[in-house]
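Could you have a look at this structure, given as structure tokens, before my questions?
Every protein chain except one is present and positioned as in the full complex.
Labels run A and B following the written order; every chain starts at residue 1.
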Amino acid sequence: MTKVSRNTWTRILQDRYLYLLGLPGMLYFVVFKYAPMWGIVISFQDYSPYTGLWKSEWVGFEHFVRFFSNPDFFMLFRNTMAINLLNLLFFFPAPILLALLLNELRTGLFKKSVQSIIYLPHFLSWVIIAGISFQMLSQTEGVVNKLIVSLGYPSVEFLTNENTFWVLLTLQSMWKEAGWGTIIFLAAMASVDPQLYEASKIDGAGPFRLAWHVTLPGIRNVITILLILRLGDIMDVGFEQVYLMMNGAVSSVAEVFDTYVFRVGISQGQFSYSTAIGLFKSVVGLILVILANKSAKRLGEEGVY
Amino acid sequence: MKNRKFFVFALAAILLLTVILSACSGTSEGGSKTGTGEGKAAAPTKITMLVPYFSTEPPTDDNVVVVEAEKRTNTDLKITWSPVATYEEKVNVTLAGGDLPDLITVLNPFTPQVRKLVQQGAFWDLTPFFKDYPNLMKFPEETYTNTKMQDGKNYGIPRVRPTEGGGQFPYIRKDWLDKLGLPVPETLDDLYQVMKAFANNDMGGNGNTIALAGPLDFVYNVMNGTSGWFMVKDGQLVHAMLEPGTRDALVWLNKAYKEKLIPQDFPALKFITARDMMAAGKVGIFSDTVAEAWRTHQEQLKVNPKADFLPLVSLTGPFGPYNFRDTGHYGMHMIPKSVPEKKVRAILQFMDYGASDEGAELGSYGFKGIHFTEENGMKLTTEQAMKDNVSQQAFGQLFINYDKYMRAYFAGMPPEILERNKQIIDARAEISVPDPASGLYSETKVTVGPEYDKKIDDLRTKIIMGKAPIEAWDTFTDELRKDPKFQKMIQELNDSYQKRVKGQ
Partner (left out) sequence: MKRRASEKIYYAANTCLLSLISLITLFPLYYVFVVSFTEPSEFIRGGVILFPRTWTTISYEYLLSTRTFIRSILNSGFLATVGTLSSLIVTSGLAYMLSRKRLVGRRVITLLILLTILFSPGMIPNYLVVRELGLINQIWALIIPALSSGWYVLLMKGFFDSIPESLEEAATIDGCNDVGIWLRIILPLSLPAMAAFGLFFAVGYWNTYFSAVLYINNPAKWPLQILLQNLLVDPYMAGGSEGAYVGSEQLNLPPEGLKMAAIVMTTIPILLVYPFLQKHFAKGAMVGSVKE
């Protein structure tokens, strides 16, 4: 035992500069991420900001019981999952595909302009995007519906249709963030060794094969990490977007955990209830991340940890 | 070599950071506790405050109005202005932080949060103080009644507002009525006929005139003869959504929807977008306050000089003529218990000045001749007012007096419109109906209320759009009648209501 630990100490001592390098970052995480973690405890309390943590009453699992016994729980769960799965299927790969396409272009004015343009929507807030969506899609004012009507067809309810609401959200997210998402993948592609391309080209590989056999494996690591981290957010749906697009006609498919927390918890000053729901979401996320990381390791990937 | 230099630099940066951090925590604590300015008659009283602002930018400490207010009241104001959009969060973290300002503005006194704080004794009961402040006493009785907490006491200085003109009630294209030779509608049936005439004659002139847009709550209110979701029946408070009036309103609205008199995607139509459509002359009837009616009117006048937007006095339903009666307040200013009594007096003195005619004029309009001019009793704001950030949305949030006609007036309004609005407000005062449940307390409502509200609202939308039959409403309300939680909520609210009726 002592031998092992001495060995460990020697190794730590050897890497002292490495630890020093990470020290500011570790300090940051201790102070700003772990020091406030006590806040999670209030999900077992009846917390009020004025009374504070120490004097608030303990209620055990009351908030969790209330949450799980809510008749709408299943609806919230289903909507959250559906929106997230659609996002995983279509929105997650979109920036990868886009980055592959961009990567094929030789550096030039066209590539630079396309890149700059597709980043732009990221800077528009959801309020503006919701407004623009309305200008385009509404039945009263929308450009698209005006066009449809002028062609002699009846107007289409894009914004108040339960059946297409999830698709609408996914398309909006793609429009807003797919371009911005390419940044990280382009950066990863820039690190792929050009000699690999040369070698494959000599072997007679076309652009598709190059993308499949060289580029994608080169950025596999980054994709895996992003995917695993994304799974951790499986219970989160971009609150602002859903909140702004939701209306009475679609709320049975639009209501998700985040909008519920806002309406029932935050706006009513129920800090403990909101935190309890947050804790539930985190635990689900944690389980998924652990499972995903295990699978990734089994497939020979580096994984997240 | 280079790397060692860098390492030293990094270490120095970390050290510096810690030094900054520790140094600052000392200074800020010392700073907040100095200079309460008590005892010395000459020294200005220092008052710290947390106040929301509705303007684009907050007034700064050197704002002319702030400086003048300090001079006139012998105070030293330290006001933290916070944008209204995130104001509640700001209040919450301030409460959690513990160092409370001397005065906190609360926009909704009846959130569970505020109620709890009052119960815990966090704020001064100001009821016994008010009588010493003549200008605060000029606020109407109703304003004080409606800001009482569950124990019947006043824990804040009300942000006084008039009772008339504030509700979202229909205003109508009077010029369209005249063109069609129709009278101003007086009942819901009249209104329906007008809506049909507007749509059938395509008064907007673009092929799809929308007869009615904006909030639809007035239909329920007229049908039930009450404001909001509760009504008083035989002396008892009952949930208006279970009453036959609500069902009638749904049938009325569903018919209007089917005949395309209201926007086909009205649930997705944001208030502000609908408002813009009204201003653009595509909509015939819209619901908003009396003053706001002028805002859209004014915008339409730029393209159509004959346009006339007339706020309706009332609409008559089964319970007689109806209009909305406001609560007479928009939140209140509360003083934490940590403030000594002497200073409470000083703050009240300060707010009392703000409630005087002179103080209120300063707060909302600034200096005569510089920020506004006066022409036959109308105040016209100048460019300088905008430059100096002088407006009701800025310091007017603190200094305001009771003005019955506040909601008749809008900057730049011609005198004849103001006169007409004043008459409308006087006529409304005769018949207006308040929300009987405003300020009532129910523990159950805090936890389950928002969920019921949402369900009711969603089903109403679906029925109006024809996505669910009206029978679904009957089944739903039957369930609610049997739902113990729902009934408990109504019971608690009724108890609270009875207490208020007797306690007054």
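Couple of notes before you dig in:
Simple rule for what comes next: a contact is a pair of C-beta atoms (placed from the backbone, for glycine too) under 8 Å apart; a residue touches a chain by one contact, two chains touch by 3 or more.
Please read these numbers as outputs of a predicted model, since none were measured by experiment.
Although one chain is not drawn, the whole complex shows that of B:45, B:82 or B:209 it is B:82 that touches it. Among the residues A:102, A:169 or A:245, only A:102 touches the chain that is left out of the figure.
From the options B:190, B:299 or B:403, the residue with contact to the unseen chain in the full assembly is B:299.
In the full complex, chain A makes contact with the omitted chain through residues 8, 11-12, 15, 17-26, 28-29, 31-40, 49, 98, 101-105, 107, 110, 112-125, 127-129, 132, 135-136, 141, 143, 175, 179, 183-184, 186-195, 204, 206-208, 221-222, 224-226, 229, 232, 267-268, 271, 274-275, 278-279, 282, 285-286, 289, 302, 304-305. In the full complex, chain B touches the hidden chain at residues 2-4, 6-7, 10, 17, 20-29, 52, 54-58, 60, 80-90, 92-93, 96-97, 107-108, 110-111, 161, 166-168, 228, 270-272, 276-277, 279-280, 282, 288-289, 291-292, 295, 299-300, 302-303, 326, 330-331, 387, 389, 392-393, 407, 410.
As a working rule, only the chains that are shown with their structure count from here on.
Residues 17, 20, 23-24, 27, 48-52, 66, 70, 72, 130-131, 134, 138-141, 155, 157, 159-160, 245, 247-252, 255, 263-264, 267-270 of chain A are the ones touching chain B in the complex. Listed in rising order, the residues of chain B touching chain A in the complex are 7, 10, 14, 92-93, 95-96, 98, 111-113, 116-117, 120, 122, 208, 210, 263-265, 267-270, 273, 277, 446-447, 449-451, 454, 457-458, 460-462, 465, 467.
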